[in-house]
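Data block below; observations after.
All protein chains but one are shown at their positions in the complex.
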């Protein structure tokens, strides 16, 4: 096991990694921007190094400063968390060049899986269904032809995009002709890569994802799947495990996820995102080659510590669990506590948290880096914590989540808590009839 | 299931009961003293009724006011929590007379088990070993004779005592002659009953207790055992489940506990306390006919909700679990967070909590009724919360507890947290070599 | 000192941006601090948000954090509010508080006249009402004489310990 690691992240995921490291006796170094000087991760880590001003590109994305911080503190590995540099193969490669272990997959598999086009190809090669669609579109003519074959509506996507950003619904050939160049331009702007792909657009679907863990030599297990269909602007709000899909379909999707990850000899924690339509057809979308925000629901039903498994695999301990050792029990739900105003189109609310009091009691887990008096900096995302519950079955987990949400107090910024309480009471949510358009169709948002 | 229950208690246990009730859709009424008007249970209950001034005997022990509160709010049952009226058979009987369900065992079995002498007799009848000792001692002569047979040192105990109060170590016949009358007088003073019993005094032993649940018609299951050997002044500080006893001995003690509870057709949640000496001899001490502070560690390893089971049994749903349905996983530890100064003989510290921030993350549970700005009233006990962790095995649970204790912030009153951090690092504690004199022999306290 | 005087003083203090002020005369003494609090949490950028300001102002007792959604409180007639023991500060007079939990009756029987009504003058020891508890009728007497200024509980309503029943001046 590592003696010391550097955490190249902030907020709740930095805290999450520190927690596991402390339990394992691994020393931690966190890097931080001047905006996060008073944050809990900085206080709780064994060491901390300021790497830049508030702007992410000058601090949490500042590769020379971060690598230098790792070298001079004697860290053996770097955990990138999620976001920032978690899916940056160049960074992973530079770590390797400087004798540092990047706690994640190899730069090679990150590159292979990192683009939508690459992911589609790997899926096809490992016999995993993908949404009818194309590789990279050379030009508008190719796009028009492809759309005719697939059938409208179609989705134009930045090949290098992710997290729901950089995609555009096209319903007619006219729209395609008008929108193609602009979509290319946006892709270039946001992802430094103008390449577009096209996919069949499904009006309604569930977002179901498979959590896998691989040892890098072909041994891959899954730790169940998660349903993350409740989203706003393609950003997840509520996740749960397991999904409410029929068991045979669940097993098929889980097997597909493992198959694909095995195909690339995947190392570490990864998530394969699928969409599942009303008829039970499932399609691979993309693989996230990192720990995810919602990993906690998988931890709750499996009793496993996914961050610990990441550290074990990266430090050479391998993956000692077999698939049959993974026993999933009960049902877990996570609500992302965002400092946002749900009534004002989820406008982020920075500022001081005047009072915070989290829920407790049986089956409740809180992962949060905020405290009474904490000032949410305006520079980063609005996630201020995660409330996770576990119970014997889904109905009981919903009742527990509602109870826990009602106990939670966050005074100061508006949060998504009141919305979540309404969702827990929603009859469609209660019976698991949730597609990604849930907020629009079932909550009038 | 009940539609509405009244909770005749305060603090963390009142909150604990509210949490389960809310998850079940059972309405709650809490009674409270004027000192607890601003407490979380009062805020979170559906209804609340003030039943008296701060002094317990005028509020939380004020039977007419509590019964009247239940009657006029339409509560169907009364949950007594622990302490106060939880083991008062007269109160249980009055509930019955007024058409209210006492959520606990029958007054008859409370009476039978309530005295140490009665408990010894039931144990003998159900073939459960008890510490060599006597029934009620009629006079000094009988005491002298008994002590000769048992062998010094012996323990003089108030038959009606409990929680470690009302007992005296006697090492010589001379001490016995001098101390007998005084012990009688103290028993009369504290427990309104001068009757004394005598037991063999064991210098060193573990405190191990069996959690049982009975349906009142002879079906009794256990939910594992707990080791509660870390105590100060016979009050428990740290509890864990399972114990570190050899498995065969564990199973023997568990079976003895179930046997005894079956013998009295026990209904609801109960705990059978045993002491276990260095040689693996175990002796039944007494049965607590209520939920206990440390029930949470049993919940963590079983995944069961003991308060829910209490409500189900009391409302006539019975006990549907068989012994083989109870699957115990991993290891759980609970630290009682007391507002006390461990360096000053655990002197209670009332007053304002200026800042509180509890640990979170995987495997951590917090049961606490305090919040930033809460003022600990001086009228009740010093328990301000419980920190509970769960992990795969004991060593990992200890590492997790240490991590969680170090994350926890309580500013204002002194607490027992710094002591617990030291205990988690103690080599004797780490290898499970813990007798009830641990603080004295291993921590120099 | 009347409120108008106070307001004038405060305006002057504010205009002068006085932070702490202490005044003692023969008839009164006054101490105040104004402006943002010094120290960590009251950093100039701070006070953003909804605050239980009035509770804090009127009551030195601790204020629990308000849950995002308080449990739906039953509108059952038998549900005295948690805040009942705090006497409303609205009317003047000495409060007569419920010494036990029970049901308040203003008269000795359904068709009898109430023991007292607003404006009545009562003497110490005079029966003011009945509280029924555990099927016993408990007569509540005035501890001191005076004029009944307000009756805060309706007939047949439940009352909790310490709840103010009457104001007598």
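By written order: A, B and C. Residues from 1 in each chain.
Convention: a contact is a pair of C-beta atoms (placed from the backbone, for glycine too) under 8 Å apart; a residue touches a chain by one contact, two chains touch by 3 or more.
Given the structure is predicted, the values throughout are model-derived calculations rather than measurements.
In the complete complex, the residue from B:410, B:423 or B:439 that touches the missing chain is B:410. Although one chain is not shown, part of chain A still touches it, namely residues 22, 27, 29, 34, 37-40, 42-53, 59, 64-69, 72-74, 352, 354, 371-375.
As a convention for this text, only the chains that are shown with their structure count from here on.
Nearest to the overall CA centre, using the mean of each chain's CA atoms, is chain B.
Centre-to-centre, using mean CA coordinates, chain A is 52 Å away from chain C. Chain A and chain B have CA centres that are 43 Å apart. If you average the CA atoms of chain B and of chain C, the two centres end up 39 Å from each other.
Residue positions of chain A touching 2 or more other chains: 355, 357, 406-407, 409.
Those residues of chain C in touch with two or more other chains are numbered 65-67, 70-71.
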